[in-house]
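Below you'll find the structure I mean.
Left out: one protein chain. Kept in place: all the others.
Chain IDs A, B, C and D follow the sequence of writing; residue 1 opens each chain.
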Amino acid sequence: MSLELLIMFAFGGAFLTYLAGKISSKLRDIFALLCSVALVVIVSSLYKVETTITLYNGFFGMPLSMRLNPMAWFFAIAIVSSSALVVLYSMSYMKHRERTDYYYFMLLLINAAMLAIVLSGDLVSFFISWEIMSWSTFLLISYNRNAALPAGIKYIVMSLIGSMCMLVGIISIYTAFDTITISEIVQHMATATAGYKLFLLIIFSITFGIKNAVVPLHTWLPDAYAESPSPFSAVLSGMLTRMGIFGFLLIMFVMVGAENSLHMGRGFFSYHNILAWLGAITIVIPTFIAMLQNDAKKLLAWHGIGQGGYMIVGIAFGTSLGLAGGIFHTLNHAIYIILLFLSVGAIEYSTNGLRDLNSLGGLFKKMPIAFLGGLLGICGLIGIPLTNGFVSKWLIYKTLILGKAPFLAFATLLGTWGTILSVYKFLHNLYLGQLPQEHQNIKKTPLAMQIPIVILSLTILVFGILPGLPLKSINAMIVSFGFTPLTVSIWGISSETGTLNMINIFSILLVVVAIFWLIFQAARKSTAVDQYDNYAAGAAIPKDKYNYTVEFYAPFYRMATPYLRDIFDMLYQKIARFTEFACDNIRKIYTGYVSDYIIYIILFLALLISAQLKWSVF
Amino acid sequence: MDRNQISKWFKNPGKMANKYSFHVVYFCTGCGIIEIPPSITTRWDAERFGIIPVATPRQANLFLITGYVSTKTLKAIIRTYEQMPEPKYTVAFGSCPINGGMYYDSYNTITSLDKYIPVDGYIAGCMPRPEAIFIGVTHLWKLIDMDKADGYKRYRRDYKFYRANQEQLFKELGWPPLFKDASL
Amino acid sequence: MNEMSILDPVLLIAIPLGLAFLIPLLGLVSKKIVRWIPVVGFLFNGIVALLILPHVLKQPIIVKIGGFVPPFGINLYAGSVGMLLASLIAITGFLVSIYAVKYITKGAEQKYHILFLLLLTGATGVVLTGDIFNLFVFFEILCISSYALVAYLGTRSGLEASIKYLIQGSIGSSFLLIGIGLLYGQFGTLNMADLARQIVDYTEPSVFVSMVFMITGLGIEAAIFPLNAWLPDAHSSAPSSVSAVLSGIAIEVGLYAVIRVLFTIFAVSNFFIFFMVLGVLTVLIGEMSAFAQKNIKRMLAYSSIGQIGLIVFAFSISTQLGVAGGLFQMVSHTLGKALLFLCAGYMIFRTGSMEISSLEGIGKKMPITALCFTIGTFSIVGLPPFTGFASKFMIIRAALANGELLLQILIGLVLVGTIIEGAYFFKIIQTIYFKGAHKTDNREEAPVTALIPMLILVSFIIVIGMFPNIIDKVLQPAASELLDQVKYIGSVLG
Amino acid sequence: MKILSLFISPLLALIIGLLFLGISRKITAKIHWRCGPPVYQPLIDVIRSFSQKSISHGAFFDFGIILSLSSSVVLIYFLPVGDLYAMTSGGLIAFLYLMLLGPFGIALSSAASGNPNSSIGVSRKFLLALAYEVPLLLVLLTVMTHYNTISLVEIVNIQAGTGMAFSSWALVLPGIAYFLILPAVLGVRPFEIVSAPQEISSGPVAEFGGKHLAFYTLQHALQLFVGLALFVNIFLGGGTLFGLLNPIAGTVWATILGIIIFLVKMFIVLVIELFINAVYPRFRIEQAMRYLWKWPTLIAFVGLVIVAILN
Partner (left out) sequence: MNILYDYIYYAGAFGLIFIGIFTMMVKRNYIKVIIGLSILETGVNLFLISVGYISNGTAPIFSNPGIEAKNMVDPVPQALVLTAIVIGLAVLSLALSMAIRLYKHFGTLDLQQIKEQRW
């Protein structure tokens, strides 16, 4: 299986899916699913293959190439598998929506573009795929209309800013080194000055920072996540946003090289340290803002930003342990956030688009599978031991503590505790507590939506208990960056400063739970009661209009709301408003009076003459 | 006190523990509640007998009806009583729950509580002093020892009777019957 | 020369001109046939131009009209730039005239087609001529026919735009003529090559006066920043097919003339910093003005100003790469903007309003048109894999190649303009596809004669965007032709 | 030793925890000038709870409380009591996370009951946790940074060599901070906001009766044990006393004595804590958060800064 075939399959599949949709929607669904499953098969068959191919020399004579290495493979498999699950999920979720052809087309196109990004062997094809991804994402974010429209504009404007920065960076590299192939750039980079490297790092960091929503550049994300269709929110948060992490890895550890990017500047004011601090801020502030959200998807979106911070901290700290943590967290985040978005999507599906945390509750009896997904998802998000999130977070904490960065560690840990609060609210207000009367007879979750949720839930546990599975290929990636490899075994990680043995913890917990479960069963059997048989000072709980999930952390709201505002968003809004104002006024120079226009002409003439007198052309 | 007799503990730990760990629903039904604070604080210190007030019937095994029971309160009392886990005991406190006391002809006070929930013991007086409470508790111990404090069993057995009385008083109770298969 | 006697560049001018005057006669025969005359004419032109193009890449063709030797007679200079633009004009003209077959149904049809043919004849003449007064004449042909075409619909806005255009355009022509007169007074020749040769040796600075007048005169047609007040009015009020040509061809021809004058005749070198700033200013003002528009055609018109600014900027870098980038940007702008205007034409026709808000739900009503429009906007904004990206890539590369700080700052500003451009174009896309209620209107797709040109333009945009090497082969000789004054003089004067 | 401690540790912790609950009730009573219940009263309560017939709001209601108790037991395995510990994997970070699992299980369970009071209680519980975790994390980070390890056992071992952590003056401030937040960690007055029987009917445990309540009580006992033991381990040198046991190191007696020393230390901390507990009224949640984010956090932060500069 060659890479050309893979790329052809990805892009061609997207187009063909669209065409198939013109014939019949059932055919399209099946075709889309087959396509994405086929991609999974192809990519997994390429495990441990390292190859480079040149696609064509068409772009101004620059060779556009594809290459496969451990890093690319790792991201590629994550992309294609999440895509396959999401496509499967969409088969039910999108059934009664309009423009589904378009939806599938864009979804598959985005996946193809992401695949092309991670596989691209040179910067121009990287950029082209990046942009295809950006605009197709824009088209899909806007899919839900109404509130989605400003979100889409916000996204595409910030994305454009990012890509313009990247374009400048790429062209500057091309000008400096006369090549765009990454492997050749790596060789040339040794000759570059430190200042130039710093310039490259910064300008690419803006791009990837926007994509990965590092704090001052994050403002596109909450709206975009919240307003796109749920399966796509999953892709968006799981993989698409994390292309930023891929980019950071690419620029920091592949192109500029670890030995350069980790020694840029001095002391606190070094590139990677500032990046790590930005990551820390990214963890703390959005996590606390998430606590104030009342929209399930928006809450998850803010967490998406916050979790991105862990990855940034991990990879910016730049030890093999931290790097492994950061990369592993990227994968883990993808798994659990996709799961969470799919669970919320299931609720949206069942309750006809309701995702307001204040008006739902008690759904765990009605939608057990979605609840399972939600529970394991938030466990992973918090990093409860035995879920995958724990391992990666553990790696990051350990790196930070032993790397003598207690304040960074504090930020990361604090972020975790903030996460617990807000995701518990998420879980509680959606699934636990009282089931409102109007949701007693909600739609059932279809099988096609249940399967991905179950698969992802199991993956969370498997990766949590046997973290060695993904860590092995991450280890290969780290080695390719020139770091010392970790001692990874199937159950965890061991190093001279402490080991992590997940299967150990798992087995003990399992035994203890079993023992207590037996004790529990042996004790007097309990009577089952319904949710209205609750003690509320002797009063009967009213069945209608009774929902106490509103304002779950009311005391905290009162305390924190004045301080927890997204100042950057406000700043950008101000800038946008100012730009609009400027745009609205600058066109007033076209006054509509011909005499004014003639004056402009005369003025131009005068200007030219004075320019001649100043610069003396002749 | 026989809570130090190990053999009894081995014979029936549940019963013994129930005796010496009265968790009282701290539910203010009437004026008698004024006698509870002295009894649980420094002067009389109910805790030395293992009696402590708890906030929710789910954790309790003793229900003290402290004083007169108005119709409105009765509804909450029934609800609370039904939510207590078995075994559970009820002690009516003061003369009002027994026969209405000084409210014997009041339109909104019930005169006999045991029409609505089973009562295991009465402490007469208006008001009974805290010492009387402890005497009542020791009597209850004896009743438990003799398995005569069987109010909760009676409630289960005669549920239809109680439910009928309750429904007669309140047109709508607001909760389903506790036992489905209870017979008269 | 013998084997390619059919491939005479003169035909490119002569055939449309002849056909234009043939139209009234043919109109007597059949009304319907008139509509197809421009199509036939530009098809022929396109084929001829594309056939000539490979030949001129190596060696420009000098056509001596009437057999006079260049400094004395009028000559056509069919170099790679000229032929590139001529083929572009022919192709665009061909596509737009196909579009116009069904689109122009009201009013004086015959006159429309005559004027249309004349307009593009003028444009072709401008890009091919080697004589400065001839350039003026062709320019006037172009201008006058466009004045008339802008007012073609006879609406209030059309008339207003037309007279404003006319007043400014006439001043521009007068200035151009003054410039030509001054040059002639100083050097006694009108041949560009000859002028160039003499100006190289001429040391007195007084020649700048004529240059200033010429640039101002041509600049009005080229819509460089303070001189472009006519553009939004004219482009938005004209029928869409005309707007497409005006935006896609007319202003670019004007710009070509400016560049030709600057590069070939005057060979200025240190004046470009001024034009760079001017270009960036044009970009910013154009894009910012477009941002606040409610009228779609006006928005597109302002966007054209922005694009022109970008092209000016690219040319002012005045390196091989920069000029090639500018030419490429011209090509991609022509394709993209023509496509956008064509799509907008039928979108406006179906909704009956030019307001952007009235386009809600048009994506459902006219899916193919909307798709073409979307691709056009992507190309104009410069998103891969469409042509706009490739040309922008080239320009940025040229700007960064020198490593000058000023250029870097200016390209930054240009990119800011691009972002603003992206913002408003994406808003339109949202309006087209995602705004409004979920209407279940019947499909009212544009007619086939409109769809064919649109789809052909789309395919050009995608193919050139993915394989820019195709056009790069023409761009490089073209750029070197513009930059290499000596070679130009040599090839004309022998 | 590890195998042995797998069985001994939880039993010890349960017994000691229940005993400490009883002792604390007794001592509080004594401070209140009462007689108080016998020290084994909590055991009676547990037995009574087991004997009662509880209600259940569904499988998840049961699962949460089982998980909570189990994870507390697992937590005990990580906690060195003298030389008694079963697991070191993951170190203090894993320990911190497992500490989370107990309250989390209870929260899940009580939320599944759908009781409004429980919901309020849980919300308060998490807010309080957030409030005290800020200084607690700072304190633990200070210690980990100071000793440059994430292993709890290693921290104890280092202290065994140097005496108590308090004797290193850099750790005095964190110690004070920890002591200030200890009532909040243990959830006793003045931070008894979560259960608050008079306000919200015991909060999270409002629906727990019978075996659920018994499990909760056991969990509570373990929580008490863990809170105290962590303090002893981190700041008071665990099961060592200024090298007193060094001459007999390695013998069984040393282990047993170590455990006893450990328990005594815990007891002392508990008694000091009780004096605060017995005389203070309850904070409101905002007051608690404001307090915890002010003084303890400030002290802990200064401590961390000092340690960070020293290193």
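The rule is short, and it goes like this: a contact is a pair of C-beta atoms (placed from the backbone, for glycine too) under 8 Å apart; a residue touches a chain by one contact, two chains touch by 3 or more.
Since the structure is predicted, the reported quantities are computational estimates derived from the model, not experimental observations.
**Student:** Which of the chains on display does the removed chain touch in the whole complex?
**Tutor:** Contacts of the unshown chain, counting the full complex: A, C.
**Student:** With respect to the chain omitted from the figure, which of C:Gly154, C:Pro205 or C:Pro447 is a touching residue?
**Tutor:** In the full complex, the listed residue that touches the missing chain is C:Gly154.
**Student:** Out of C:Leu22, C:Ile178 or C:Leu455, which residue would touch the omitted chain in the full complex?
**Tutor:** Checking each option in C:Leu22, C:Ile178 or C:Leu455, the one touching the absent chain turns out to be C:Ile178.
**Student:** Could I get the residues of chain C that touch the absent chain, sorted low to high?
**Tutor:** Residue positions of chain C that touch the missing chain: 133, 137, 140, 144, 147-148, 151, 154-157, 159-164, 166-167, 170-171, 173-174, 177-178, 180-182, 184-185, 188, 190, 232-233, 236-237, 289, 292.
**Student:** Contacts of chain A with the missing chain: which residues?
**Tutor:** The list for chain A reads 587-588, 590-595, 598-599, 602.
The rule is simple: only the chains that are shown with their structure count from here on.
**Student:** By CA centroid distance, what chain is farthest from chain D?
**Tutor:** Farthest by centroid: C.
**Student:** Mind having a look at which chain is the central one, using mean CA positions?
**Tutor:** A
**Student:** Name whichever of A-B and A-C has more C-beta pairs touching across its two chains.
**Tutor:** When the contacts at A-C and A-B are counted, A-C has more.
**Student:** What whole-Å value do you get for the distance between chain B and chain C if each is reduced to the mean of its CA atoms?
**Tutor:** 97
**Student:** Could you please state the distance in Å, as a whole number, between where the Cα atoms of chain C are centred and where those of chain D are centred?
**Tutor:** 79
**Student:** Chain B: which residues touch two or more other chains?
**Tutor:** 56-58, 83
**Student:** What parts of chain D, by residue number, touch at least two of the other chains?
**Tutor:** Within chain D, residues 50-55, 117, 201, 206-207, 210 contact more than one other chain.
**Student:** Identify every two-chain combination in which the chains touch.
**Tutor:** The complete list of chain pairs in contact reads A-B, A-C, A-D, B-D.
**Student:** For a test of understanding, state which residues of chain B touch chain D in their complex under the given definition.
**Tutor:** Residues in contact with chain D: 3, 13-18, 20-21, 23, 26, 41-42, 45, 47-50, 53-59, 61, 83-87.
**Student:** Touching residues of chain D toward chain B in the complex: what are they?
**Tutor:** 25, 29, 32-38, 41, 44-45, 47-55, 117, 197-198, 200-202, 205-210, 213
**Student:** Given the complex with chain B, which residues does chain A contribute to the contact?
**Tutor:** 532-533, 535, 537-540
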